[in-house]
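Here the complex is missing a single protein chain, while all its other protein chains stay put.
Lettered A, B and C in written order, each chain numbered from 1.
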Amino acid sequence: MTSTFGKNIVTTIFGESHGHGIGVVIDGLPAGQRIDLEELSAFLMRRAPGQSAYTTERKEQDEPVFLSGILDGVLTGSPLSAVIYNKDQRSKDYSNLRDMPRPSHADWNAHVKYKGHMDMRGGGPFSGRITAPLSIAGGIAKQILKSRGIYVGAHLAEVAGIPDTCWDKVHLTEEDLRIPGQKDFPTLSEDAAAEIKSAIQRARDEQNSVGGIIECAAIGLPQGLGSPNYGGVESRLSHVLFSVPAVRGVSFGTGFPATRMTGRDHNDEYQIVDGQVRTVTNHAGGVVGGITNGMPLIFQVAIKPTSSIGLPQQSFSIAEMVEKTLEVVGRHDPCIAVRAVPVIEAACALVLLDLMEDENGFRSNQK
Amino acid sequence: MTSTFGKNIVTTIFGESHGHGIGVVIDGLPAGQRIDLEELSAFLMRRAPGQSAYTTERKEQDEPVFLSGILDGVLTGSPLSAVIYNKDQRSKDYSNLRDMPRPSHADWNAHVKYKGHMDMRGGGPFSGRITAPLSIAGGIAKQILKSRGIYVGAHLAEVAGIPDTCWDKVHLTEEDLRIPGQKDFPTLSEDAAAEIKSAIQRARDEQNSVGGIIECAAIGLPQGLGSPNYGGVESRLSHVLFSVPAVRGVSFGTGFPATRMTGRDHNDEYQIVDGQVRTVTNHAGGVVGGITNGMPLIFQVAIKPTSSIGLPQQSFSIAEMVEKTLEVVGRHDPCIAVRAVPVIEAACALVLLDLMEDENGFRSNQK
Amino acid sequence: MTSTFGKNIVTTIFGESHGHGIGVVIDGLPAGQRIDLEELSAFLMRRAPGQSAYTTERKEQDEPVFLSGILDGVLTGSPLSAVIYNKDQRSKDYSNLRDMPRPSHADWNAHVKYKGHMDMRGGGPFSGRITAPLSIAGGIAKQILKSRGIYVGAHLAEVAGIPDTCWDKVHLTEEDLRIPGQKDFPTLSEDAAAEIKSAIQRARDEQNSVGGIIECAAIGLPQGLGSPNYGGVESRLSHVLFSVPAVRGVSFGTGFPATRMTGRDHNDEYQIVDGQVRTVTNHAGGVVGGITNGMPLIFQVAIKPTSSIGLPQQSFSIAEMVEKTLEVVGRHDPCIAVRAVPVIEAACALVLLDLMEDENGFRSNQK
Partner (left out) sequence: MTSTFGKNIVTTIFGESHGHGIGVVIDGLPAGQRIDLEELSAFLMRRAPGQSAYTTERKEQDEPVFLSGILDGVLTGSPLSAVIYNKDQRSKDYSNLRDMPRPSHADWNAHVKYKGHMDMRGGGPFSGRITAPLSIAGGIAKQILKSRGIYVGAHLAEVAGIPDTCWDKVHLTEEDLRIPGQKDFPTLSEDAAAEIKSAIQRARDEQNSVGGIIECAAIGLPQGLGSPNYGGVESRLSHVLFSVPAVRGVSFGTGFPATRMTGRDHNDEYQIVDGQVRTVTNHAGGVVGGITNGMPLIFQVAIKPTSSIGLPQQSFSIAEMVEKTLEVVGRHDPCIAVRAVPVIEAACALVLLDLMEDENGFRSNQK
């Protein structure tokens, strides 16, 4: 595998869904930074299962235990390491899956690639549970960014085709970004929330699932983060975003709909506002030539409908190599996009913090 | 910047649009592999400007000069280096741009990040011209993959909202992949080609531009390339794809529309065909859990409308910090997506070859 | 910091001497490989303190707890993670060090670099204790190499100027490599052991310390590991060897004395033995042009005398910025080179295993 990413802030995750523990090591965090562990717990709760009727009923205890890198709530400069010990595993739920791969799950790929040795209970290292360590790292990154005036937030832009209201890509505020995380359901519009909840409930009742689109943004970024060629903001973000299970697409600014616009309509003309260079529109989503331009950074992430569904599906027996019908029993999220919202924020915050460290070097060089 | 990518096949590009030359170094290519230089030239011609009425009229001579790594058409095992010397530069075309940044171009970001020292004639290192070295590397990778039974191709899936016909995601053949590259216009359907050409001509006449979507695919890949966490096929591909100028989105399989499907409809059920495990559908686009599953690899790339347009736009004077109207004179592609088709193939081939080298290690380990 | 190394086998270590735990994550280990945990424990005991009169009297419990990557003694393919929980800390021993940096220790550097926030009890992340996680990883790598016919061993070539007998650089055997690890003291010669032990005891009695040289070797390596430029065996080994605290020099083959030889005497002439190409001598230490040549790999590591000594030394008060005399109370190794022997083996094994994975790729390419 490749379980490490980042250039200046280097994050390594480990663990399998049903092993003894999952965890994260984060290298390069700034010594002396205070971390609010209650705020971190609250952030992790947004990802945790069992929080509402619209997610899985399993209750995981995602409380991280810190082994190094933090003393009395202050980062020491050593690699920070945190472990979440696995408790509520119910591995029997998945016992019949061993011989019959679940469609659109990694079961069959894992069997072939790891010659049948991978511990695939609960999805093994492919499980959405592995986003918990990423969220720990990202939650810490969010706090560090906040202390520098940079804010990250995300909401459900669409579920099952039902759209949430949109953010104003030009005038986005810290308050706007904070709202979805404070609600019991991460949309901007209450009406959209109600409609989406119904659609999810319907999918659950039918033992089916639905997908969605997450929109994520960051404000307060300096102009100049990222670079052309292979160090662009989009390259570095997408690399990590696509590591999140169920992500099938990533786009920036106006995204795929931009392909149906003309250059005149899509180009972001310049204006001078209070002596500052701003763009009139923000179709670029805050990044041009791989470099942040000081406007809000905005991107979208497509989340497929959860692959784990209760409905019968055609699979096959690995032992017998004949087609068979699979019926999965267990507790699943009928819409994984809901819990993925803070995970996308986490990935975004980690990449931005990593880019900021390059930026420091860049600024010092240039002056 | 970050001008190097890859783990086993390491590609480094260099050069500015109007400098003395642009080029590429590729490390890790297999010794003894024969490269057909005529086939490579033909591949590079697909990207070169001035080939048709639907691209810019500039004529670049993109013929690479090889400095090392190849002897009598056979790779030696040394890093292969190739340079394209710049000839037709006409830098005066861009002379009035120095003080007035072009909207949705990197001019202003480059000015701030590189303190005014960047050689931005012709777009400098942000120019689409920098995709020529990437195409050299990718053209070589394509040939190596072909010698291993792996084929890569791409077509214009949509331009200005006009769709091309679709590939059959399950039964895609080598012949299918070859067709768009052999035509004068890279679509599958002749009707679509005609309609798209008209739309591009109209944009040119209006001094405007249009965007499009490129669909790229690869067949013949073994099951098992890539890995979960940060080494997934999607992560590694998107990282390079987003480095191509004008790319605003990347999606796999069914892409963003997958978010409006239910799990039952989106899941790819298994079947046994001639003793081989295959999926009935291919919404996953050939990659599950970050790992290839042996089905065709399929992804989409959103290309924004060309930022360079002749219409007057609102910009500002850097020296005076006041808003001004900019009128860009020069020769531009009214639809950069056309010439980007082989570039996307190149990026895809390079990443797949890099993944194949991991694969070799994995296979040897496992047996 | 930079706590991760390796290209194919990626090792990440974490922890501070007196934190809650120290540990390691190893990514890329081959699925299906059986690990003998008792053999691993025996290997780790060679590094553990408190084993003999010639090392520190502290007793650490270095037993690793595995959180992921191994199931019933077999590697799963997931990143393997292991933690050693800290128990016997006695942090008061070091309490007076806070304001007075110990000469030739990292105390003062850590204070400045990490602005006083680093948890430096017991040496923090600079402690020799951090070699325990490296040893876990290396002990596993040693077993994997052994299963492929590759053997790694090391001995104390010299302590306090007292030389051990030499290995035959040309005819080195598995048995030769195994001997030092099976003894209570890691020399080849019993006489040397006795004399060295006396020298160490004398240093301890005088509250002083002594240094030494470790010689490490590997046999059974295929020809062709490594490469010229920046992927050479020497580059990759030295990078990790110099991360081991107290290492001040690394040399290969005949090492620094080679600089006093002539080319005629130093060159390793070829001979054909049983149809195999061998060299008559092995001044190169098994690596030429950065590439293994099939002869035994041999290198030397210089270990400085332990910096922690009981004798009074001139230091200064950070708070007052005036010179002061420091007297360190505590339990220290009078010769850290003794316990470093298995650590050097561990580092060697990890780097070789990483190189072997490149080799697999290379071999598959070439055929």
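The rule we apply is simple: a contact is a pair of C-beta atoms (placed from the backbone, for glycine too) under 8 Å apart; a residue touches a chain by one contact, two chains touch by 3 or more.
Fair warning: this is a prediction, and the values are worked out from it, not measured in the lab.
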For this session: Could you tell me which of C:122, C:180, C:212 or C:342 touches the chain that is not displayed?
Result: C:212
Exercise. Out of C:32, C:103 or C:330, which is the one that touches the chain we can't see?
Worked result: C:103
For this session: May I ask you to list the residues on subunit C that touch the chain which is not drawn?
Result: 1-5, 13, 101, 103-106, 108-110, 112-115, 125-126, 130, 158-161, 203, 208-213, 223-224, 227-232, 234-236, 238-240, 242-243, 245, 247-256, 258-272, 275, 277, 279-280, 283-285, 288-293, 300, 302-309, 311, 313-316, 321-323, 337, 362, 366
For this session: Could I get the residues of subunit B that touch the absent chain, sorted low to high?
Result: 1-4, 10, 12-16, 19-23, 25, 27-28, 31-32, 65-69, 71, 74-81, 83, 110, 113-119, 124-125
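The rule is short, and it goes like this: only the chains that are shown with their structure count from here on.
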For this session: State, to the nearest whole Å, the distance from the C-alpha centre of subunit A to the C-alpha centre of subunit B.
Result: 26
Seminar exercise, completed: When centres are defined as mean Cα positions, the distance from subunit A to subunit C in whole Å is 39
For this session: State, to the nearest whole Å, the distance from the C-alpha centre of subunit B to the C-alpha centre of subunit C.
Result: 45
For this session: Among the residues of subunit B, pick out those that touch two or more other chains and give their numbers.
Result: 229, 366
